[in-house]
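Yeah, one chain of the complex is gone here, protein chain that is, but the others are all in their spots.
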Amino acid sequence: MYLLGHLLTEPVGVVHYMIVGAVLFTCGVVCMATKRNALGILMGIELVLNGANVNLIAFGSPYLRGAEATIGLDGQLMAMFVIVLAAAEAAVALAIALNFYNNFGSIDVDRANQLKG
Amino acid sequence: MQSIVDHLVSDTIATSLPLYAPELWLCATIVVLLLAKLIRGLDRVDPAFIALVGSLIALSTTAPASGFASLSELQPAELFTGMLVYDGVTIFLRMVLLLFVVLLIVLTKLTRLADPVDGQDFYVLVLGATLGMCIMASANHLMTVFLGVEMASVPSYVLVGMIRNRRAAGEAALKYAVFGAGASGVMLYGISLIAGLLGTAHLPTIGLELARLDLPGLMTASEQLGVLTALVLAGLMISVGLAFKLSAVPFHFWCPDAFEGGTAEVAGFLSVASKAAALALLIRVTMAVCSPVGEAAIDRVALVDQTVVVAVDSSAQPAQTVESRSPLSPVRTYVAMLIGIAAAATCTFGNLAAFGQTNIKRLLAYSTIAHAGYMMMPVAALAGLTGSDPMDASQAVASVLIYLAIYLFMNLAAFAIVAFLGSAMGSDNIDDYGGLIKSAPAIAVSLVIVLASLVGIPPLAGFLGKFAAFAVLAKAGTPLTLTLLLIAGVNTVLSLVYYWRVAKIVCLRPEPTTRGPLTLGVWPAAYTTLVTAPLVLILLFPAGLTNLAEAAAAGLLP
Partner (left out) sequence: MNPAATLPAVLAIAWLLPLAAFAVVWIGYSLPQLAGRRPGATAQRFAGWLATSAIGSSFALSMFALVVWLAYHPLGGDEHGGHGAPPSYSGDYYLLAQFGELRLSIGYYIDALTVAMFAMVTLISTCVHVYSMGYMDEELHEVADHEVATSDGNYLHRPGRYHRFYQYLSLFSFSMLGIVLAGNLAMVFVFWELVGICSYFLIGFYYERPSASTAANKAFIVNRIGDFGMLIGLMALWTSLGTLQFGDTQLTARTSAGHVKMVVPIEQGIFSKLRSEDQHYHLDASAMVRSAETDESAHPGYWLLFVAGLGIFSGCVGKSAQFPLHTWLPDAMAGPTPVSALVHSATMVAAGVYLVGRCYPIFVPEALLVVAVVGAVTLALGASIAITAFDIKHVLAYSTISQLGYMMLALGLGGWVAGLFHLVTHAFFKSLLFLCSGSVIHAVHSNDLRHMGGLRHKMPWTAYTMLAGCLAIIGAGVPIWGIGFSGYFSKDAVIEQAWSFAGANPSPTYQLLLYVPIAGAFATACYMFRLWYMTFVGEPGHPHRFENAHESPPSMVGPLVVLAVFAIGVGWHTPFMSDLSVTSILEQARPAGTQATTSGTLLTELTLPDEHLSHEPEIADPASQSAFFAALLGVLLATMIYVWRWLHADEIRQSFAPIYKLLSNAWWFNELYQWTFVRPTLALSRLFASIDRWVIDPLVNGLARLFAYAAKLLDRVVDRGVVDSSFDALAHGTWDVGLALRRLQTGRLRQYMVFLVVGTLGLFAIASLCWKYALAG
């Protein structure tokens, strides 16, 4: 409670960004773990990656962290890389999901239980 | 500004690109493969041939400039402004990976997995994944860690699902892709946290920062506990990604399904190449965290700050000497324990769950998990040894390298045999392997040799690998490593069960009535013999391999 009040009254700092990132991350993880729709799971993955992106941007900003504690341009660069990689991964995962649909006739991941044991 | 640009250009062109030659050759081969269909004369050339030529050239450029004899004196160099590192481990891993790719291309040619029509897709994916693995093996920055992991994994997702019409392949690809994406997402979050906490994403600098952070002091001061918790959590998240690549328990769930669903060649690729790169990455991260370059200076500084003064008792008790504890020793112990527990759980789980398997590829998947466990144990010892004994620490790295090289041949041979038999019999069921000793004697004998080597029976090569790993554990001598040694020994005994069951079925069971006649040409037998021969010969001439591995590992520690 004390922490929430502190967060709502302070000027926007790195902590706020971190919390947004953490919320995105958690939503993504929950999405990945619980969705039955394969596309929903992919959306969850995107959320996770973007949560990390927010973190990286926040850490890279000299205004939010201060001049000596920031990771500087590394943050922005890493975020760029991550966006590209996320896009590539999403493309591949979508292709795989399409292939799965062609084979199984449904996008429900619970139908994929042939391989077990 | 100008100086930055000049520095960048000179660094890139003069230093980094020449040392980056193998990966550049791989890129060139990928480009040629992609464009082959468009060029008039090139479209009739078999893409396998292009891939083979390209990877052979890349393999030939892995040799260091001053030759292998002076490998141990090679000074580590940072490439691309610290993104990658070039040292003995890089060279060794590149050689392992590229040699494996060459042999894999020959294998796929023999099993006709990639026909000339859409073979280029297959080879582009394989070479792309290899490129990612090479990056993983020489990563020096958390960005390249993530980049390498992704670059290695994403083509693998597609490779597993390569056969479009098979339901098992589609299912396996989906599971692998989703699980992998999730794990690397978690790892990225951990990377971001670490980068923020320590102010840098460059691995050696992370180590220095950790040392400067003065963790013991942090532990006692309770208000900094949040930082500690964040560090631990971030580290754990990064290790989730590493564990996923290594198929360590409890992040191994993708492994059996992906191996069973994919073709045997792709399973072999995943089993050998990605494990090798993952282990190299594990070593890099461990080394960075436990023994960063320039730690000696930090030690002395820390010593001055940390002088513990003990009250001298008036009853003339001898004064306690100054404790020369490095500030990184809690990190080392923590890392060692983490890796050790993960290794023990992995190899035990892998061995036990393989008992009741009926599908040979699934059995080999669990065997892969178990061997990953064995290979992680020297890394656990390494984490502990970096502080106390640099010589033994480089010996630990060398033992992992030796095990990797031997593991390459073992698993490649195993999966090659599975591929040949699978295409000849149309089945991957172990019970269908009965009577092979009469129908296909050369392959059956090679299979038995490979199984024996996987168990680690002397005088086959697997014994050498296991021996190197266990020797490091015994030399480290801490309670953790000795427990690991005991667990590894028990697990070797357990592994006898399922490996020997296959051998028994091959040699002693009669031919199953449901199987048709088996026709294997001379090339499969020749290839299998070629790949199995090192298993028998390495123990006769071990010096070449062990010397190379030790030379490669020697430059790693200051």
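Some observations on this one:
Residue numbering begins at 1 within each chain, and the chains themselves are lettered A and B in the order written.
By definition in this document, a residue touches a chain if its C-beta (ideal position, glycine included) is under 8 Å from a C-beta of that chain, and two chains touch if they have at least 3 such contacts.
These numbers were taken from a predicted model, which means no experiment stands behind them.
The shown chains contacted by the absent chain are A, B, with contact judged over the whole complex.
Touch with the chain omitted from the figure is made, among B:Val232, B:Met391 or B:Ala474, by B:Val232. Contact with the undisplayed chain is limited, among B:Pro18, B:Gly356 or B:Gly426, to B:Gly356. Considering the whole complex, the residue from B:Val106, B:Ile341 or B:Ile457 that touches the absent chain is B:Ile341. Only one of the listed residues, B:Tyr20, B:Phe100, B:Phe122 or B:Phe179, touches the absent chain: B:Phe179. Interface residues of chain B with the unshown chain, by the touch rule above, are 174-175, 178-179, 182-183, 186, 215-216, 219, 228-229, 232-233, 236-237, 239-240, 250-251, 253-254, 256-257, 330-331, 333-334, 337-338, 341, 349, 351-357, 494, 497. The set of chain A residues touching the chain not shown comprises 29, 32-36, 41, 109-110, 112-117.
Here, only the chains that are shown with their structure count from here on.
Inter-chain spacing, taken between the CA centroids of chain A and chain B, is 27 Å.
Remark: chain B residues 142-143, 146-147, 150, 154, 157-158, 161, 164-168, 170-175, 177-178, 181-182, 184-186, 188-189, 191-193, 195-196, 199-201, 256-257, 260-261, 356-357, 362 touch chain A in the complex.
Every residue of chain A that touches chain B in the complex is listed here, in rising order: 14, 18, 21, 25, 28-29, 32, 38, 41-42, 44-45, 48-49, 51-53, 55-56, 58-59, 65, 68-71, 74-75, 77-78, 81-82, 85, 88-89, 92-93, 95-97, 99-100, 102-104, 109, 112, 114-117.
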